[in-house]
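With one protein chain removed, the remaining protein chains of the complex are shown where they sit.
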Amino acid sequence: MLNGEKKMERPFRWAMVGGGRLGQVGYKHRIGALRDNTAYQLVAGAFDIEPARGKDFGINIGVDEERCYPDYKTMFTKEALRADGIEVVSIATPNGTHYEICKAALEAGLHVICEKPLFFTSEEGEEIKALAEEKGKIVGVTYGFSGNQMLLQMRAMIEQGLIGDIRVVDLEYTHGFNATDKSDKVSEAQKWRVDPKIAGPSFVLGDLSTHTYYMSQLIMPNMKISRLLCDRQSFISSRAPLEDNAFVLMQYENGAVGRLWTSSINAGCMDGHRIRIVGSKASLEWWDSKPGELRYEVQGEPIQTLIRAMPYLDDLCNADERLGALHQEGLSESWANIYLKIALAIDAKNRNDEETLKNLIYPDIDAGINGIRWIENCVRSAENGAAWVEFENKKSISI
Amino acid sequence: MLNGEKKMERPFRWAMVGGGRLGQVGYKHRIGALRDNTAYQLVAGAFDIEPARGKDFGINIGVDEERCYPDYKTMFTKEALRADGIEVVSIATPNGTHYEICKAALEAGLHVICEKPLFFTSEEGEEIKALAEEKGKIVGVTYGFSGNQMLLQMRAMIEQGLIGDIRVVDLEYTHGFNATDKSDKVSEAQKWRVDPKIAGPSFVLGDLSTHTYYMSQLIMPNMKISRLLCDRQSFISSRAPLEDNAFVLMQYENGAVGRLWTSSINAGCMDGHRIRIVGSKASLEWWDSKPGELRYEVQGEPIQTLIRAMPYLDDLCNADERLGALHQEGLSESWANIYLKIALAIDAKNRNDEETLKNLIYPDIDAGINGIRWIENCVRSAENGAAWVEFENKKSISI
Amino acid sequence: MLNGEKKMERPFRWAMVGGGRLGQVGYKHRIGALRDNTAYQLVAGAFDIEPARGKDFGINIGVDEERCYPDYKTMFTKEALRADGIEVVSIATPNGTHYEICKAALEAGLHVICEKPLFFTSEEGEEIKALAEEKGKIVGVTYGFSGNQMLLQMRAMIEQGLIGDIRVVDLEYTHGFNATDKSDKVSEAQKWRVDPKIAGPSFVLGDLSTHTYYMSQLIMPNMKISRLLCDRQSFISSRAPLEDNAFVLMQYENGAVGRLWTSSINAGCMDGHRIRIVGSKASLEWWDSKPGELRYEVQGEPIQTLIRAMPYLDDLCNADERLGALHQEGLSESWANIYLKIALAIDAKNRNDEETLKNLIYPDIDAGINGIRWIENCVRSAENGAAWVEFENKKSISI
Partner (left out) sequence: MLNGEKKMERPFRWAMVGGGRLGQVGYKHRIGALRDNTAYQLVAGAFDIEPARGKDFGINIGVDEERCYPDYKTMFTKEALRADGIEVVSIATPNGTHYEICKAALEAGLHVICEKPLFFTSEEGEEIKALAEEKGKIVGVTYGFSGNQMLLQMRAMIEQGLIGDIRVVDLEYTHGFNATDKSDKVSEAQKWRVDPKIAGPSFVLGDLSTHTYYMSQLIMPNMKISRLLCDRQSFISSRAPLEDNAFVLMQYENGAVGRLWTSSINAGCMDGHRIRIVGSKASLEWWDSKPGELRYEVQGEPIQTLIRAMPYLDDLCNADERLGALHQEGLSESWANIYLKIALAIDAKNRNDEETLKNLIYPDIDAGINGIRWIENCVRSAENGAAWVEFENKKSISI
C-alpha cells in the first residue's frame, strides 16, 4: 500500500511542454506526477503555444517566473545551463508535435513522458526508441487509465490460469461527446483532433482505442493478434478521412477472437470503457462504470464481484493501493500510479539497474510503438475496404 | 392493459407437436398460449418422439387420453375427422423437422405456430409462405423474447424521431451454458443443436441470434442491411462446422453500421441479451438484466430510465401491459403477448379482415423467412473466410 | 422444476369473490391459480359489487353465464346445490369484507384463499382459524410476492448457518405512487384503502408491510420479535388517522435488531422492496430491482451474486423453478407458486394427510393472523406516541 513515502532518493526535477490552461490533460499530468511530491517536482514549463498565457499559468501553479519558457526549445537550452536543470519532461501537446519535441528532449539529455498516440508512424517510434537507448533515457507513455490496479488483478488471475484458455476478447471505449460537429468548431481541445495534419491518421482509434488496446496487452501480455479487420466511419462528414466510429475484429495467434468498438458518437454514453476477457472456464470483466470492481464469472458458480483494496486481491494489485477499502479511488490515482512507475524506471535507468527495469510494468516506449502499430493496422484495413489484414510488425511489448 | 378478458369470440382449439417432458420449450408455449384461457384451449398433442411418454405427459397436463397422439401425422388425420378438431398447431420440435410438419399442418387446414429458426433454407420458407397463402392460414414464429412491450416502446420512440437518425446498432445475445462439450453429450435438449443434420447450417446464429435480429427489425422496421461480414468459431471443436461463437458486422442502406455477438461459450454470462440503438441525438438501450427498463440517453442531458407500466410510455407499449407498475413481468408475459397476437391474426385471417392483419405487429412467416436469410447470409460470409457479402434477397418484413 | 404436470388427481373447482374489471388484483389471482390448469379451474364468480358488470366480466373470462353471480351469498347458496359446485373460493375484495365472506365460505364448506391483510383484528383471525379447523378446511393468504423461490434459498442458507447468527434485519417496502392525494379521489382501487371503515386500522402497514413481514418470517422462521416501536405519519393529511409512511424498529428475542420502512409517498421509487439479513459471518440481500438474484456477502470475500435457476441453488429453491436459467420469471410465477402450494394443502387436507401439511411452506391462516398482529402491535405503538411496546400474542407461524 502506497502512502506517499519516498521510493527514490529525491524527486526528479520535472517540466512540462503543453498542458496549460486551455486543455484538460495538463492537470492530469500534474496530479499524477505531484501526487506525493516525492517522485517529481515541477520546476519549469513551456505550458502554452501562447507564451504570455503560458507564463501566467506557470506562475499560477507555482513555477518560478524565470522558468516559465515561451517554447520547448528555449526551455531545453536554458535548463541545460543550470546546475539544477530539469531531468524529465512531459509532453502534453497535440499529436503532430510529439515526435519533434520527444527527439529534442532526448537529445537534450532528458527522460521523456509523452501523451498518446505517441507518433504518427511506427518508423518514428523505432527511431526514437533507438535514440532513447543510445542516450540511456526512458520514454514513458501516458495511457492514463491503465494505472488502475484492478487491471493488474486481471493480469494476475489470467496468469494463474483462473479463467482457463482465453477465447474471446471484448473491448470498448466509446462516448458521445462528439456526436455533433459543434465541439469541432468551438473547442480548442477538440478541433485539432479531427485535423489529420495535427492528429495523424486517425481520430478515435488513436484518441480512445490506444488506451484500451494497451490495457488489453497489460492484462494479457502473451496474446498476439495475427489478423484484424477495421470498418471505420465519419458520421460527422467534415471529419473524413478521420473516423468518429470504428469496429475492429481481431484474430489472435492462439485461436482466440476479439472485437473492439471505439466511438465519439455513442450518444449519451457516459460509461463506455469496458474490457471483458472470456476464458474456457470463466470470464473477467472491468467496466469504468465501477472502476474499483471486477466481475469474475466462473461458469456454473455464483458471480463474484471483487472489490478494490480487499486483502483477497493479488499482491501485484494491492501494491498500488492507496486509499483503502470503502474509500473510492479514481482517475487521479491511476495517473499517480503510472507516473510513479515511470519515476522508478527513470531511477533504475539512471542507476543502470536492468533487473528492476525488466520487472517494472508500465507503459514504456514499446507500449507507445505498439499503439502506433495498432492504429496503422486498423487504418490499413479500413483503407482496403474494411478487409482482413495480417497484423504487421508485431513485437512483444515489454510488460 | 390486458386483464384476460376475451379478444375473440371463443378460444381456438389448439394442439402441440413436441414440447413434451424432456425439453424446456414446450412449457413456454403453453404458458404463452394458455395465459388467460381466452385465446387457446389445449385439446390435443403429439408431445414426444416416444409415444408412451408423450401420452403420459399429455394426460398429466390435462389433455384427453384419446387426443394424445403417437405422432403428428396421426394427429392431423384423426383430428380432421372430429367436429371439434384442432384449428391451430404449435411445432416445438428440433429444427430439422419444422418444414415437413409445417407443410403437413397447412395441408391439413391448420394454422401454424412454429419454433425458430423456421426452416433450413429460405426457399423452404417461400414455399411454405405460398402454401399458407393458398390455404388462407397464418404461420407465426415464436421469437419468444420479442413479446416484451419495452421493444415496442423503442419502436415508437424511434419512429417519433426521438433519437434522430440511426447510426449504430449494437446487438448481443450470448451466454456461457455450453462453454464445455459436456452438455452436448448428456442433454437431450442440447445434443441435437450441434448436429447439422438436425439443427441446420448453424448453432448459435440460429438458436440465439435470430431472436435478436428479429427484435432489431421489430424496433427499426425501416432499417435494411446492405452488406454483412460474419466470423464464426467452434471453440468446442467437435461442434465444427457449427459455430458456438460468432461476430457479425453489418452495414445498413442508410449508412448506419451494426454489430452482433452471439455465443454459447461466454463463460459465466447470465444476462447477455442486449440491444443498443445509437442515433444522432440519443441512444436507446434494452438489456435483459432488467427487462422492464429502457435507458434513454440524450446526449447532454441526464440519463433517463423508463420503467414498464408507467403512464408516460407510448400507447403501443402499454397496450400489452398486464401486471402494472411495481409488479415484475418476465418471459411468460412475453410469450403470452406473442401468442395472443398470433391468435388475433388467426381470428382476423378467418374473418378475412386484412385491415387488422396489416396493423398487427407479430412474428409472422416473413419474420421467419427473414431469420433464415439472416443465417444464410452469415454462413455464406463465414464460409468465404469471414468476407463481406451483399445481403441477399432482402425483403421487407411485414411488421 | 415445475412444468405444469399435475400434482393432484384433478383441478379444484374454483370461484372468486371480487377481482373484477376495475381493480388489478383479480388478474393476479387468476394467473396464479390458472397457470397450468392442473390445480384449479375457474367455474364461478361474484366478481363485482355491481352485478351486471360482474356478469359481463365473468363471461368475458370464460365463466358460464349462469355461474356469474350477483353476490357471494347467492353464489355460495347456489353452488352448494350443484353436484359440480365450487370447492375453493378466493376473496379479492376490500379488507373490511374479508371476515364475513371468509366466515360464510367456511360455513358453506369451502376452502378459502384470501387477500391480505386478512381481517381487522387478531381475534377475528383466531375465530376463523377455529372455524376452519372445525370444518376441516384450509385458509390461505395471498402474500403475492412471497412465492419467489429466492426467498426459500435465503431460508435454506440461513438454516444451514451460512451467515452465522442473525444480528440485523432490514426490511423495506415503499413506493411513491400515492405521494399526492389525487389517486385517493379518482382511483377505485385506491380510495377505499385510506378509509378506516373499509381498510381497517392502517394503510401502508397493512397494504405493503404485511407482505414483507411475512417474507421475513418465511426466511427466518425462528426469529421472534420481542419489542417494537412504530412511528407513523399521514403526509397527505386527509388520510389521517391512516398512515402513508411508517418507520418500525424491532428487537428480537435472540438479541438481533431490525427496522422496516413502508411508504406510499417515497416519490419516484419503483424498486423499493428489499430484505437484508445481516449475520455474524455474512449478509444476504434480496431486492425486487432484480428479483431473480440474491447477494451473498461474506465479510472478507468477494461478493457473490446467486442467480435464479442455477444448479448450485438449494433444492428447496429449485423445486419451484419453472422457466430455467436466462429466462426471466416475474410476479406471475410467484403467485403461481403460492396458489399451487395452497392447492397441495387443500388436497392434503382433503386426504387428512397431516404429514404433507406439516412440511408445506405456504402462507396459511397463521401467517394471516401474524400479519394482523404485526399491524396491531405497530398501531398500538404509534398510538402511544411511537413508544416501545412488548410484541403481544406472539405465536409461531407454521412455516
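Per-chain residue numbering starts at 1, and chain names A, B and C are given in the order in which the chains are listed.
Keep in mind that, in the parts below, a contact is a pair of C-beta atoms (placed from the backbone, for glycine too) under 8 Å apart; a residue touches a chain by one contact, two chains touch by 3 or more.
Everything quoted here is computed from the prediction, not taken from an experiment.
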item: Candidate in contact with the missing chain, chosen from B:303, B:316, B:361 or B:387; value: B:303
item: Residues in chain A touching the chain absent from view; value: 3-6, 11, 21, 24, 26-28, 30-31, 34-38, 42, 57, 60-62, 175, 177, 270, 273, 288-291, 307, 322-333
item: Missing-partner contacts on chain C, residue numbers; value: 163-164, 167-168, 170, 176-177, 179-180, 229, 231, 233, 235, 245, 247, 249, 251, 255, 257, 259, 261, 263, 265-270, 278-283, 296-299, 301, 303, 385-386, 388
item: Residues of chain B (touch criterion as defined above) contacting the omitted chain; value: 296, 300-307, 310-312
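One rule holds in what follows: only the chains that are shown with their structure count from here on.
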item: Farthest chain relative to chain C (centres taken as mean CA coordinates); value: A
item: Computed distance of Cα centres, chain C from chain B, in Å; value: 35
item: Centroid distance [mean C-alpha coordinates] between chain C and chain A, Å; value: 56
item: Numbers and ranges of chain C residues touching at least 2 other chains; value: 307
